[in-house]
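A single protein chain has been removed from this complex, and every other one stays in its place.
Now for chain A:
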Amino acid sequence: MVSTAVPLSIENIDTDQIIPARFLKATTREGFGENLFRDWRFDEQGAPKKDFVLNNPVYKGRILVAGKNFGCGSSREHAAWALGDYGFKAVVSSFFADIFKNNALNNFILPIQVSDEFLQQIFSAIEKDPAAALEVNLEEQYIRIVPTGEQQQFDINPYKKTCLLNGYDDIDYLLSLREQIGTYEASRPFNF
């Protein structure tokens, strides 16, 4: 994937910012993108806040680049649904909270963890030219800043990589283990 990116250089972005609790009342997975970063994006009357990056037409793309410890706090998968529904396919940060990382992967959004230095290089490249594109290669596990050619490898678990590349999900695999699960249960005298 080659795409321009949206820079959000704030640290510790928690899932309450990504999607505030009052928007968690839907009972389907769709439509959360509308309220992505709701209170940073819109004022109390619902008018877009000019200084927020998603309201700046200069910045667009399918990659969100954010400060360290992205996705901390609540386990709400609605945060991943909101990012995906808005159109993001990948989030780049120097550190991700654990639950968010799992939720993102389960929704085919790629969390790309890079070094603090490389994250700064990305922010600088976008600051210099908002049209600067990033290339993400999941197969080869690298991310490249197209105009500068700087690139970094990233880690992803081989199982999750296969799932992302082939569109598999965890339940398919777990359902194939049902017999083993039954055997395990029979081996345990108590439910603990």
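Note that in this section contacts are C-beta pairs under 8 Å (C-beta built on N, C-alpha and C of every residue); 3 or more make two chains touch, one makes a residue touch a chain; residues count from 1.
Criterion: contacts and distances are computed from a predicted model.
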{"item": "From \"ABC transporter substrate-binding protein\", \"3-isopropylmalate dehydratase large subunit\", \"Septum site-determining protein MinD\" or \"Ferrous iron transport protein B\", the hidden chain's UniProt protein name", "value": "\"3-isopropylmalate dehydratase large subunit\""}
{"item": "Sole residue of A:10, A:58 or A:165 that reaches the chain not shown, by the stated touch rule", "value": "A:10"}
{"item": "Hidden partner chain, residues of chain A it touches", "value": "9-12, 14, 16-17, 20-22, 24-29, 39, 44, 67-69, 72-78, 80, 95, 97-99, 102-103, 106-107, 116, 157-159, 169-171, 173-175, 177-178, 180-181, 184-185, 189-192"}
